[in-house]
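Would you mind keeping the following structure in view while I ask a few things?
Every protein chain except one is present and positioned as in the full complex.
Naming follows writing order (A and B), and every chain is counted from residue 1.
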Amino acid sequence: MIVRLIARRLLLALGTLIIVSAAIFVVVEILPGDIARLMLGPYASAEDMALVRAELGLDRPLAVRYFEWAGHFLTGDWGSSWRLRTAIAPLVISRLANSALLAGLAIATIVPIAVLAGVIAAAKRGRFADRAISFGGMCFMAVPEFVSSMFLILVFSLWLKWVPSTARIPGDTSILTHLDALILPILALALVLFGYVSRMVRASMVEELRRGYVRTALLKGVSPAAVLIRHVLRNALLPTITVIANQVSWLVGGLVVVENVFNYPGLGQLLLQAALSQDLPMLEVTVLILAAILIGANLIADILYGVLNPKTRIQRQGTAA
Amino acid sequence: MRDAPILEVDHLAITYDGETGPVPAVRDVSFELHRNEALGLVGESGSGKSTIGLAVIRHLADNGRITGGAIRFAGTDLVPLTGSALRKARGQRIAMVYQDPVGALNPSMRIGQQLAEVYLSRGETARDAIRDQVLADLRQVGIPDGTYAYERYPHEFSGGQQQRIVIAMAVAMKPDLLILDEPTTGLDVSVEAEILDLFSALRRRLDAAILFISHNIAVIAKMCDRIGVLHQGRLVEIGPTAKIIGASTHPYTQALLAARIPFGARKQDQPSDAASGGPLLEVQEISKTYRAHGRAIRALAGANLSLAKGRVLGIVGESGSGKTTTARIIAGLALADEGRIVLDGRDITGPVQERDAKTRSALQMVFQNPDSTLNPKHRVGHILRRSARKLRGATKLEADKLAAEMIAAVRLEPKHLDAFPDELSGGQRQRVAIARAFIGSPRLVLCDEPTSALDVSIQAAILRLLIDLQQSAETSYVFISHDLAVVRYISDEIAVMYLGEVVEWGPADKVFATPHHPYTEALLSVVLSLEQPAEKQRIRLRGAAPSLLERPKGCPFHSRCPRKVGPVCEEEPPWQEAPGGQRYRCVIPPSIARRQHPSQSEPS
Partner (left out) sequence: MTAPAVRARSRAQWRRFARRPSALIGLLVLVFWILAALLWPALVPYGPTDFQLLAKFSSPSAAHWLGADNFGRDVLSRVLAGSRTVLLVSTSATILGVLIGTALGLIAAFYGGWLEEALMRLMDILMAFPLIVIALLVIAVLGPSQINVILVVALTFAPYNARVIRAAALDQRSKDFVAAARLRGEGDAYIMVMEILPNIWGTIVVELTVRLALTIFTVATLSFLGLGIQPPTPDWGLMIAEGRQYYRIAPWIVLAPSLAIASLVIAINLVAEGLNRDA
């Protein structure tokens, strides 16, 4: 039962990935118009462009070019960047690691706090704690990351002088020796996350608290705290898993902005620079990597949901009276 | 010398804070309840009966407040207490069983664990002893295979079984006060009978006070020693059951009792020129299978019906019988996989979109839920005029006239034409829905539980309206209901459905007086009404209704049939004909069937 669930989801995910890669390819290769001109600049001569076109094989049918590109990608040949004139693969890998560190730390620190906040808000709904948490969460969620980053820099870096305002790491040293530089970027990322997750948890908990089994448990003599933790939470957290998976998607967007603001050498910054300089090979690869990560995150969330929800795990043998 | 009452409600007043201001739900209600006594609180919607139950366990909605009075449990007033003081005063001594069993259980916790929690919360710690006790509790409520059930989740049980589990939890608490709030509403009639039997058996062992809240006076009369009647938040009358039912002194109680359809009553029969030309409606061998999650649910397995002009065909059956699916297929709102629907000789099988205007105006439907039967954004007049235009091609003037006529015909006032549905009561909305169905002069109206969602006092009025309209227009009805008293009242002919098949059909009075199919017999024997003798022999059906996914081979009922003959029942049973026009599918021939059935009392 579970194996079938996982297999089906996996196939679906792979299929999506393929379609997405095709879409990325089409967008990047077709939309800009003439790639040769883009590559060589506006002053290139006609012969040079013809040469480049022939070399890149731009006259071949789209499908062929796609498969060639896909093949290269799968074998690890990710081409080289137009802008930086270096191989893409090692650069992307290292940047990916940096971004993963940032995102991972943000998730690990803020999700437990957000869940706690959501639980407290639900338990004290209508009262001050709830209103404060809800309002705060909404503000964090609504304000764009670059704005909240600015506020953070102004307050913690300029005014209080507690932390540095950039995360630019000198070339050969590892990030881990400059952890204080990470604090503001993590915080900036975490704030939006906090808003979404705490709201979701609160809404989910409030919905569950209305259900009859809460009444039953209270009558049985279970203390309200135990009811909250033992009964309600496990039902409320289930839909939250899906939300957290969605948050990975938001995080990626946030990474682009936050890495830019703090000059952090991550994948988001790479993507942005590729976009601004129309570095097409880099663009293709980075977007595809991000796509794969996002699809993977959704896949894990789907599977987790299926596994943890007893209703899907154990199908009833039919319905009767 | 009687002990002090377990529960004393003293001048209780409760208010809800609504959108437009405070709404009093309970006004100055006082009563007492002693150990081993069962008090029933009966009332219609808005009477405050459920609110009282919720107030006793202090689980009112967020916008409800106790504005006056006291609720004394074993001498202690619970109203001023909160938090741990309340918990200490209550202990585990108040238990509640209410309407929605699946809601009362935590969907992601195994039921064994939920039951064990009763003991763990008391402070007991011996795991094995607790487990044994839980198994015993389950056995006591009729779930014999406790070890299997212990590890299962709530959604793996049927509604009736879930309610049993909830009851087991309540009983395990060894409460001094047991509150039951509509515990069997929403369950099938046969399941309801079993659950009520369970309550009766447990009551003797429980030694608790019971507060039974319900809108169904027959259930209350059966289960309770005393009855309290609630109307708009006030307790208008309270006394021993026999007195309230037989010799009530309050006009509201009398009206409530009089408004019921007594079991066995029938409408005024109208002489009809039946059998003039063939049947109006024929349903031939329709089957429908729903596919979900890769599994096939056989909702209908070859159902057959026939209805003459100007007659009312009642369809009875419990959940899973396929009666609603049948109605939707006849209406064209669902598609049958096989079979035909023939209206007045014309094959109209297929979606309603493909029917011509004449057929559409000839075949209309009245739905169950008054809250969703009218578009809340459309005025009543618009709804009726539009129907007139689409069904009869009426011009604007004609439509206005027809709308005015229909409003009067359903006994509403002209001012209601300008109203929005949310300005009308449930009964009024249902009248509009009926007007909407009749405005095209239909020949056949499908009524799918049209009165089930209405208060008892309104039901009779709506039924009489339906009958009047039917008789004056010579329209035929297919009337679906789970309420046998209502079906008996209104139907000329009856079809009994079980697991997607028609198992018996015939003239209504014959089928009710001398049922031939064992399922019909069992169904009729569990009907609970004030008119039936108190300790009638009730036929218990073995096991639960089989799942629609695993239909029994041959006769669909054989797995539970008390009159099962043998392996021959696992083959398709033949249609048998009994004198008087009854037909049923069973291997037992009519002569033997009739001899084995005790004769039912004739309608008074």
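Criterion: a residue touches a chain if its C-beta (ideal position, glycine included) is under 8 Å from a C-beta of that chain, and two chains touch if they have at least 3 such contacts.
Quick caveat: nothing in here was measured; it's all calculated off a predicted structure.
**Q** Wait, the hidden chain, what does it touch out of the ones we have here?
**A** In the entire complex, chains touched by the missing one are A, B.
**Q** Can you tell me which of A:V3, A:L158 or A:A225 touches the chain that was removed from the display?
**A** That would be A:L158, which touches the missing chain.
**Q** So which of A:V28, A:I186, A:V214 or A:V232 would be touching the chain we can't see?
**A** A:V28
**Q** Of B:N375, B:T395, B:S425 or B:S472, which sits in contact with the chain we cannot see?
**A** Touches the omitted chain: B:N375.
**Q** Decide which residue listed in B:D207, B:E285, B:D337 or B:E423 touches the omitted chain of the complex.
**A** B:E423
**Q** Touching residues of chain B against the unshown chain: what are they?
**A** Missing-chain contacts on chain B: residues 19-20, 331-333, 352-353, 355, 357, 360, 363-365, 367-369, 372-378, 386-387, 390-391, 415, 418-420, 423, 433, 436, 440.
**Q** Hey, which chain A residues sit against the chain that's not shown?
**A** Within chain A, the residues that touch the unshown chain are 16, 19-20, 24, 27-28, 31-32, 135, 138-139, 141-147, 150-151, 153-154, 158, 165, 249-253, 256-257, 260-261, 271-272, 274-276, 278, 283, 287, 290-291, 294-295, 298.
Criterion: only the chains that are shown with their structure count from here on.
**Q** For chain A and chain B, what's the span in angstrom between their mean Cα positions?
**A** Between these chains, centre-to-centre, one finds 50 Å.
**Q** Help me check something: in the complex, which residues belonging to chain A touch chain B?
**A** 126, 211-213, 215-223, 231, 234-235, 238, 309-311, 314-321
**Q** Using the touch definition from the top, list the residues of chain B that touch chain A in their complex.
**A** Listed in rising order, the residues are 57, 59, 62, 87, 90-92, 94-96, 98, 100, 103-109, 117-118, 121-122, 152-153, 155-156, 158-160, 166, 169, 173, 187-188, 190-191, 293, 295, 297, 318-320, 544-550.
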